[in-house]
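Working notes, beginning with the structure itself.
For this view, one protein chain was removed and the others were kept in their places.
Letters are used for the chains, namely A, B and C, taken in the order the chains are written, and counting of residues starts over at 1 for each.
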Amino acid sequence: MDTLSEMMKTMPQKPFAARDALVDCIRACSICQQACVACADACMGEKAIDRLKRCIRLNLDCADICVATERVLSRQEAPDLSLLRHQVESLALACRVCADECAHHKDAYAHCKVCMDACKACEQSCNDLLGSAGFAQAGVH
Amino acid sequence: MDTLSEMMKTMPQKPFAARDALVDCIRACSICQQACVACADACMGEKAIDRLKRCIRLNLDCADICVATERVLSRQEAPDLSLLRHQVESLALACRVCADECAHHKDAYAHCKVCMDACKACEQSCNDLLGSAGFAQAGVH
Amino acid sequence: MDTLSEMMKTMPQKPFAARDALVDCIRACSICQQACVACADACMGEKAIDRLKRCIRLNLDCADICVATERVLSRQEAPDLSLLRHQVESLALACRVCADECAHHKDAYAHCKVCMDACKACEQSCNDLLGSAGFAQAGVH
Partner (left out) sequence: MDTLSEMMKTMPQKPFAARDALVDCIRACSICQQACVACADACMGEKAIDRLKRCIRLNLDCADICVATERVLSRQEAPDLSLLRHQVESLALACRVCADECAHHKDAYAHCKVCMDACKACEQSCNDLLGSAGFAQAGVH
């Protein structure tokens, strides 16, 4: 078993959502974060950087939102489910706009293709988590 | 003029929202972030730590969401306003739930009072920004 | 091939160190970061929290240093090798002190065992990277 799955099983608190959905989403945040940081940097190395400015900007935004979301999902003590729901929705949106932008460049730049796929996978994991048992019922403040 | 105001004036891009509201919100994120990191740590040093676990948890969540939000607001190049709006709303919510929890402890612990005030100020700055010219019209994806 | 390896292969810049060592270290940072955030939270849920305060503190420090280090290693454009070297050494130290503290609790708490192993693996990856071709020669400012 990998570190993340093992860690989530050994925490004394009951997970606030279905554990598998939680583990998948945390992992997707982590992968997406790195991909976005690296894609922004890779875009900096391309000659056509002028066409990649929006890509860089959305990469950086998505990476920062990934870090915050991964962390709030990693904590099981006394969660505020409405807050978590809102933050996961925010990440799903960040992933969507970043993937849409990367899609424009994916044929020219392989790193944009890799990043697009990571963003799409993360958006899907966010949506799966939002729809999972327990979490789905979280109301709105 | 302070560094933040000066920086925001010297950027070549037109700010995506009213500059004063943007500067105020970025500053509030920064202050709130530090207060939340420190309040979580201060709570760790109190004998009644068992009663402060929810406070610590919400402090840590709010701090992480502050960092992400401060950063996305600091970028003026090619913003996605719907994403920014959603993320600022997420921070406003994080500040509200953290301030509400700190309010339970503010008479016993001065650091919870300081943190509560920082969270309330940050929530207000978020709401002011959300209502400011330009930003207010940002639609929903 | 996984996302991280693929991303690092598609960047236009030549990696500033041996690519395998770089990929391993970035991955180790990411795993260690999540383990530390979760272990701090898991410790919060234990009855003997008073004995775990130093563990929580070092977990949080290590997690923050992991995020920063993972990001600076993910960028290949125009690196300052002396800075990267110093930051990777800082993370190796953070991992060592955190693993040493978790070692005191690993028999009582499985999450401390998981976290200790993640920290040790990350420290090893840092040291491997520091000794890898190209990076090893980076001087000191």
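A few notes on this one:
Here is the rule we go by: a contact is a pair of C-beta atoms (placed from the backbone, for glycine too) under 8 Å apart; a residue touches a chain by one contact, two chains touch by 3 or more.
Remember, predicted model here, so these are calculated numbers, not experimental data.
If you put the hidden chain back, the residue from B:Ala17, B:Val37 or B:Leu129 that touches it is B:Val37. Counting the whole complex, the residues of chain B in touch with the unshown chain are 3-4, 6-8, 10-13, 26, 30-31, 33-35, 37-39, 41-42, 44-46, 63, 67, 70-71, 74-77, 109-111, 113-115, 117-118.
By the touch criterion stated above, the residues of chain C touching the omitted chain are 53-54, 56-58, 60-61, 64-65, 67-68, 71-72, 75, 77-80, 82-83, 86-87, 89-90, 93-94, 96-97, 141.
Not every partner is drawn; the one left out touches chain A at residues 41, 44, 49-50, 53, 56-57.
Definition applied: only the chains that are shown with their structure count from here on.
Superposition on CA atoms relates chain A and chain B by a rotation of 180 degrees, given as a multiple of 5. Residue positions of chain C touching 2 or more other chains: 41, 44.
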